[in-house]
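Here the complex is missing one protein chain, while the rest keep their positions.
Note that the chains are named A and B in the order they appear, and that numbering of residues resets to 1 at the start of each chain.
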Amino acid sequence: MRVAAVPSFPDRPYDARVERAPHDTGGRPTTERIDRTDHELDDWELLTDALVGALGRAGVMNVDELRRGIESMPPAEYERASYYERWLYSVETILSEKGVLEPGELEARL
Amino acid sequence: MSHDHDHPHDHDHEPIGHDGESPAAARARALEELLVEKGVITRESVRQGIDWLVSRSPADGARLVARAWVDPEFKERLLADAREAAAELGLNAGPSPVVMAVENTEKVHHMVVCTLCSCYPRALLGPPPVWYKSLPYRSRAVSEPRSVLAEFGVELDPDVELRVLDSTADVRYLVVPRRPEGTGGMSEDELAALVTRDSMIGVAQPASPAAAAAQ
Partner (left out) sequence: MSFEQGQRVRVASREHRGHHRTPGYLKGRVGTVERSHGSFTNPETRAYGESGLPEKELYLVRFEDGHLIYADIYEHWLEPQ
């Protein structure tokens, strides 16, 4: 069960009380245990990773844009999404922003 | 819409959304098709990316560690410049600008995290484990690292200095774990077999010779 993201930690002397985006997780209080079950990447996850690499080599989207796209997810979506679902969200967001993807173009394929 | 079949026919052509495929998988495949059609990327570039990723494993990192264990001068070179040291062994430390090796000793233990995302020395260790990318690891590694280590089965002596490295920028960190006791006569290959992925992240010690022999 996830603890909701809280922007300040009154019991921690070093917290600067600045608002934190959902990806900014360091030091966030949580009671969630670390699930150490490992699994291989699914084919679509490998594909997503490779898509980002290909976009990078093509000069279309860089890794900082990828991170920025991920960080722009609404907090609840960020927490709910799996790792590569966040990557997909970012790619769609950034490529739409750049006009590489037209509105609705991807949906039309699904 | 043309579909170029000059490439080897080693992938499926199922229609998007066939039974059993998750929405994310359908999205990824649709995105690839669309971007290739529009000439934004090539299928070949995607394939190269997949091939590279599946070729990566902790074996390369383990080779660096094993060499460092048997060759003190190599170890110093590894700690000074991991990319150059890796190149000595014919290994590519990957596209990240800087890779830095840090050494565990009797008095110091290192542990690596990326609190902001999942930065990790993939070229030398392969893709990061799921738990490394998880929110609780990212949250707790910097605030309660000894508790996290205990969950991983590592109990450090209280007088061991614990250093948590948060990979916040474009530097990737690789932990050189301590050489286990009782490994004096072992070859480099035998030593490399003891070096686990988790020991190079800093959440485990390497396998002991007895444990490895029991397998």
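Just so it is clear, a contact is a pair of C-beta atoms (placed from the backbone, for glycine too) under 8 Å apart; a residue touches a chain by one contact, two chains touch by 3 or more.
Owing to the predicted nature of the structure, the values given are computational and were not obtained by experimental measurement.
The residue touching the chain not shown here, chosen from A:D24, A:E79 or A:E105, is A:D24.
Set against the missing chain, the residues B:N104, B:S118, B:S134 or B:S167 yield one that touches it, B:S167. Listed by residue number, the positions of subunit B touching the unshown chain are 97-98, 115-116, 142-143, 145-146, 161-171. Annotation for subunit A: contacts to the undisplayed chain at residues 12, 14-16, 18-20, 24, 26-28, 62, 64-65, 67-68, 71, 98.
To be clear about the criterion, only the chains that are shown with their structure count from here on.
Per-chain Cα centroids separate subunit A from subunit B by 20 Å. Contact residues of subunit A toward subunit B in the complex are 2, 12, 23-30, 32-39, 41-51, 53-55, 57-58, 60, 67, 70, 79, 82-85, 88, 91-92, 95, 100-101, 105-106, 109-110. Within the complex formed with subunit A, the residues of subunit B that make contact are 16-17, 21-35, 38, 40-42, 45-50, 52-54, 113, 115-118, 127, 129-131, 133-143, 148, 151-152, 166.
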